[in-house]
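Report on the structure given below.
Missing here is one protein chain; the remaining ones are kept as they sit in the complex.
Chain lettering (A and B) follows the sequence in which the chains are written, and residue indices restart at 1 in each chain.
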Amino acid sequence: MGWETWIITTFSRSLAYGTPLLLGTLGEIYAERSGVLNLGVEGMMIMGAYSAFTTAYIIGNPWLGILVAAVVGGAFSLIHAFASVTLKANQVVSGLSLTMLGLGLSGMFGRGWEGKPLPVSIPKITVSGLSKIPFLGPILFEGQNLIVYLAIILVPLLWYILYRTRIGITIRSVGESPATADSLGINVDRVRYVCVFIGGVLAGVAGGYLSVAYRPAWTEGMTAGIGWIVIALTIFAFWNPAYGMLGAYLFAALYHLSYRLQPWVSPEFLKAMPYAFAILVLIFVSRGTLQKRMGAPAALSLPYTRGED
Amino acid sequence: MKRRVGFKVERRPVASGRVVFFVSLLAILAALVVAGIFFRIYGVSPIRAYQLILSGSLGSRFGLAETVRRAIPLLLCGVGLTIAFRALFWNIGAEGQLLIGAVAAAGVALFSGLPGPLLLPAMFICGFIGGAAWGLIPAILKVMLGLNDVITTLMMNYIAIYFVEWLIHGPWKGPTARGFAYSDTFPRAAWLPTLFGTRIHWPTLVLGLVLAVVMYIFVTRTRSGFEIRVIGENPDAARFAGISQLKTTLLVMFISGGFAGLAGVGEIAGIHMRLLGPTNISMGYGYTAIIVAWLARRNPLAVIVTSLLFGVIMAGGDVIKVSLGLPFQLINVFNGLILFFLIGSEILLRYKISFLLRR
Partner (left out) sequence: MDNSEGYAIELRGIVKRFPGVVANDGIDFKVYRGEIHCLLGENGAGKTTLMRVLYGLYRPEEGKIILNGQPVHMTSPRAALNHHVGMVHQHFRLVPTLSVEENIVLGLDEGTGPFVNFRKTREKISSIANEYGLSIDLQTKVWQLTVGQQQRVEILKALYREVDILIMDEPTSVLTPQEVDQLFTTLRTLVDDGLTIIFITHKLDEVMRVSDRVTVLRKGKVVSTLPTAKTDKPNLARLMVGREVIFRLKKSPIRRREKILEVNDLHALNDRGLPALLGVSFNLFGGETLGVAGVSGNGQYELAEVLTGLRKSTKGKVFLAKKEVTNCSAREMNDLKVAHIPAERIRMGIVPALSIRENLILKKYRRSPFSYREFLNNKEIEENARRAMSDYQIAAPSYETPAKLLSGGNIQKVVLARELSENPSLIVAVHPTYGLDIGATEQVRKILLAQRERGAATLLISEDLEEIMTMSDRILVIFNGEVMGILDAESADIGEIGLMMAGTRHKGEEL
């Protein structure tokens, strides 16, 4: 394969595979920015994948499937929010339990659905005019689908909201210093619920994308750890949607290349990269000022109770 | 003290052992009820499902053996986790530590060239060291740089998983059968003896039971155990008393990682006799052990009981797979629900709700 074709294919595939990573990461960024660690992403994604597939199959409309996936993901996340924010339970354990539950439920109910072909899936789009642009054309405008574009559009939107609007300031204050936010009249619990919900919805959509657009099929455990990469990606992105986009496509590229580069680098090494990168990033920002500039929200994973600061 | 119509809610200063037991029981029952609902939705009678599970895992000699076999790694990992959790180190990485322990043992079995009788002891020792080392890395990162223990241990899990994948597809690749990769089979001397035709590799079981007792004594009667308890209950007072957070953190992860490593040794030397794909070695033992340790309320002796409980669930999962055609994954429904209700019910440990008969 010529060099040019090779690069184009790589980028194009990275865009496709990076989309669920990106969607999940954007959601998790919002959740963590408000101070809640959501380790249930994997569970929400797979439930999204399952519900999207079955809905699309039964009703015959893949978009409805995506919608249902969003709702399912959101519902799961509300359970997590209830445990973490209202009951002030251990967020790590709550998230893990929801992942287990999601994997178990989707495995259980998905039993009869394996191998069924999906007659209607999200259509691939080729924009005839734009796809002629050299390089970018074939990458962006040939064979992608609306959800890919949706994810791309969400990035500047969510970035803008987080950094340039009142809502974003509120979210960031809740995640950094909930006591201060509370004393200024902000409803910390409500902000956290909303952010966790956003995370759940996007995780659901990401899962739905996998089963209804990327490779329309259902297999037990088909998310294969994407949820955990999302957790790593959120850190790698320094909790910033823009870097999240870079990271998502980068990790997708690594995954895609992991088999192509096999003669030179072992695929397992490349697949382990996201996780190792995340640790390296954490080490990098652990020094004083960097922590404040780019580190995790200070109140991440700490339940907030008024008067207990 | 808030007064509401019909019942009053007050803060409970200390939850007695009895209360803790009943609340835990309540959580398990709630989980079973909800799981039952899911069975019903799926179209299977919950009663039938539970009957199958219980008879399958406890009702036959084979079932009982499978239950115990599943419980062994849960026991070892679980005991280690109780120690880590007591010092407030959230070790989510038992899965990875187990795998590295397995790798170390496999390395010894396949390449060390040690004479027969030395092989198994060497494997256990190296497995412990491997798991301990894997656990010490996040501990060092936390102590020196303040890195979040949950994230680092979690990430290390996946690095371990891909490490094992690399080994069995690469340098340690043995014969492949039908697309599955695994290493060469271990020499006979590296096989753990099992109990009368079951898959219970009893030396690991004995090791687990002994360590549970030893750790109980450790926590309640030694100086280091005392220090761990103080740090876990009140880090400020620990500092005040001059207890070194650094040393204690390293110690607990040495133990916790090491025990998970031992579980890994048990699995590959007792069950598989070769290094396999990571999801074949551990079906989430490291994660399930978190629930085991949590339910045991961080008491190493109680882990003996709770690991058995989850052994029943896992063996039951096998049964259901065969007789109802449901995937093994479904045990995660139980695990997830039990864990969720456990932590959700903790609010009942902090607050007491008493009902007023008179208004």
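Note that a contact is a pair of C-beta atoms (placed from the backbone, for glycine too) under 8 Å apart; a residue touches a chain by one contact, two chains touch by 3 or more.
Since the model is a prediction, treat every value here as computed from it, not as a measurement.
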item: Selected from A:170, A:211 or A:234 as touching the chain missing from the view; value: A:170
item: Candidate in contact with the missing chain, chosen from B:222, B:279 or B:323; value: B:222
item: Contact partner of the left-out chain, one of B:237, B:322 or B:353; value: B:237
item: Hidden partner interface residues of subunit B, rising order; value: 13-14, 221-224, 226, 229-230, 233-234, 236-242
item: Missing-chain contacts mapped onto subunit A; value: 161, 164-167, 169-170, 172-173, 176-177, 180-181, 183-186, 292-293, 298
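Just so it is clear, only the chains that are shown with their structure count from here on.
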item: Residue ranges of subunit B in contact with subunit A within the complex; value: 38, 41-42, 90, 92, 141, 145-148, 150-152, 154-156, 158-159, 161-163, 165-166, 169-170, 284, 287, 290, 294, 325-337, 339-340, 342-344, 346-347
item: Subunit A residues touching subunit B - in the complex, by the definition given at the top; value: 37, 39, 43, 79, 83, 87-90, 92-94, 96-111, 220-221, 225, 228, 231-232, 235, 266, 268-269, 271-272, 275-276, 278-279, 282-283, 286, 296, 300-301
